[in-house]
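A single protein chain has been omitted; all remaining protein chains appear in their positions.
Moving on, here comes chain A:
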Amino acid sequence: MKSFLTDSVFLGVVVSLLTYEFGLWFKKKVKIAIFNPLLISVIAVMVFLVVFHIDYADYQEGAKYISYLLTPATVCLAVPLYEQFELLRKNLKAVIAGIISGVFTSMTCILVLALLFRFDHQQYVTLLPKSITTAIGMGVSEELGGYVTITVAVIIITGIFGYITADAVLKLFHIEEPIAKGIAIGSASHAVGTAKAMELGEIEGAMSSLSIAVSGILTVVAAMVYANLL
């Protein structure tokens, strides 16, 4: 039985979809932001793997086909971006100011907190790319000599946390303009956050998609400078 569970290619996908579906249902029932389908699904799959003694690698054998769609899905973010391009052009100054300030705030924040916690250089550069999309962040961490596995973990935590708290944070800072909402979410919590921005609306989603690309690329350059500061 155990070898069947670890060998099955579909089990990982089925469990992921099932727990996500459960998360959707649960979210509708309770309407509390922290119970979002992504978080519920991640935790439920973890519990499932631990209870049935299934290795992550075996789960991943099937689940990788879900992740496989991530590149094409990210490519498709160009569609809302294209549809909102007029609006983007009109607000170009605001958008650029928002994204640049996001990148520098992120790195300064990490620098200050890393100093506070007495992190060494390697731990510090591991966290530097935490607000950008996994694929770029991994490259940055590797380039600077960080622990790539931790970087990936931190990027995911950042994304899920941004996804969960976006509504509350935007309210707290009185951010009401749809463009500003999208830039805020995308700059702080990359593609996972963008999924949230998409739920808020077309404009939010488009601006968030733009932030992923621009802040990701900016971070590649800025991280090289920031890496020398600790």
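Here are a few things to note about the model shown:
One rule holds in what follows: a contact is a pair of C-beta atoms (placed from the backbone, for glycine too) under 8 Å apart; a residue touches a chain by one contact, two chains touch by 3 or more; residues count from 1.
Heads up, the rule we're going with is that contacts and distances are computed from a predicted model.
According to UniProt, the chain absent from the figure is "CidA/LrgA family protein", selected among "Na+/H+ antiporter subunit G", "Peptide/nickel ABC transporter substrate-binding protein", "CidA/LrgA family protein" or "NADH-quinone oxidoreductase subunit". Although one chain is not shown, part of chain A still touches it, namely residues 12, 16-17, 19-20, 36-39, 41-42, 45-46, 49-50, 56-57, 59-60, 63-64, 66-67, 69-83, 85, 91, 93-95, 97-99, 101-102, 105-106, 109-110, 113-114, 117, 119, 123, 127, 130-131, 133-136, 138-140, 142-143, 147, 149-150, 152-154, 156-163, 165-166, 169-170, 172-177, 179-181, 183-185, 187-189, 191-192, 194-196, 198, 205, 209, 211-213, 216-217, 220.
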